[in-house]
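In what follows, a single structure is set out as structure tokens and then discussed.
Missing here: one protein chain of the complex. Every other protein chain is in place.
Up next is chain A:
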Amino acid sequence: MRHLLSTQDISRDEAVRILDTAAQMAATQGREIKKLPTLRGRTVVNLFYEDSTRTRISFETAAKRLSADVINFSAKGSSVSKGESLKDTALTLQAMGADAVVCRHQASGAPHLLANAGWLDAAVVNAGDGMHQHPTQALLDAFTMRRHLATYLAGGAARPDDDVADGTDLAGLRVAIVGDVLHSRVARSNVHLLATLGAHVTLVAPPTLLPVGVQTWPCDVSFDLDATLRDVAPDAIMMLRVQRERMSGSGSGGGAFFPNPLEYTRKYGLDPRRLATLAPHAIVMHPGPMNRGLEISAEAADSPRSVIVEQVGNGVAVRMAVLYLLLSGDNSEGTTL
């Protein structure tokens, strides 16, 4: 595999290798001089059709710490049906000699097209496409879970461990992913990656926010957060962002996915009461940006269990690992990620 498009394409060994590499990258980030010479002379283009300052900065930081030249190509505001076509943009980047293209796009499948349409030779990294996938988010989530919980799962102490042994996966981990699964590329990416790594995933959402067809996914599905917290007792709980427009629906109304924010929070929010029911070692995650008071309470977001800020930092290490593995040509194990 020359690209990172979907967590469905990643084998267990490939995933673990990325996490191991990310751990090495993370170790370098504690140094005073954080920059590595690895990708000197290589060009990474951040092609963002959707506004996402957080993800773009994370990729930009990762590429720069590896000494790559970074070009930010913001096509935000140009809808899929207006402006320059994706094809012409791709041909332009090809002519400019891009080695990797990090693509964020509102249309599901756009990175897949970039990688496979024959327009571009560069490695393509999917930085989030429509409702499809956001693989580096899932990888950084898995990295965060491994750091906090792998040692505990192996019978050790429940504390962050920067020396998790290479080759460690997430076998036996119980994860609850709560919220708007239907529209979430984060959920799709996580379900597949976590299953590949041996974790047990339970999706929790109102039925309106689960896709038809979810029954074929490698996970359990629940409509009841309290029952899941009680019966599954997750080691990690991941709260998904609920977008404001989901509350009103489209057109003349009636298409809202839930009655109102209060009801959503009552049934699916991580409030202080639910926070208190978590196991002592359990961690609280959120891909950001958060709607405090809606899907997650301030108490949960700011609690010692919250690893939300750490997720952001781990994002840089994971994206360094991905860019390194895609561009360094070091494919000694025969897998190219």
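The rule is short, and it goes like this: a contact is a pair of C-beta atoms (placed from the backbone, for glycine too) under 8 Å apart; a residue touches a chain by one contact, two chains touch by 3 or more; residues count from 1.
Going forward, contacts and distances are computed from a predicted model.
K.L.:
According to its UniProt record, what is the protein name of the omitted chain, chosen from "ABC transporter permease", "Fe-S cluster assembly protein SufB", "Molybdate transport system substrate-binding protein" or "Dihydroorotase"?
P.N.:
So the chain that does not appear here would be "Dihydroorotase", according to UniProt.
K.L.:
Could you tell me which of A:71, A:131, A:247 or A:312 touches the chain that is not displayed?
P.N.:
From the options A:71, A:131, A:247 or A:312, the contact with the absent chain belongs to A:131.
K.L.:
One chain isn't shown here. Among A:65, A:188 or A:305, which residue touches it?
P.N.:
Answer from the full complex: A:188 touches the omitted chain.
K.L.:
Looking at the whole complex, which of A:85, A:208, A:277 or A:328 touches the chain that is not displayed?
P.N.:
In the full complex, the listed residue that touches the missing chain is A:85.
K.L.:
Going by the touch rule given at the top, which residues of chain A touch the chain that is not shown?
P.N.:
Touching the chain left out of view, chain A contributes residues 8, 80-81, 85-87, 105-110, 112-113, 116-117, 129-133, 185, 188, 211-214, 216-217, 250-251, 254-255.
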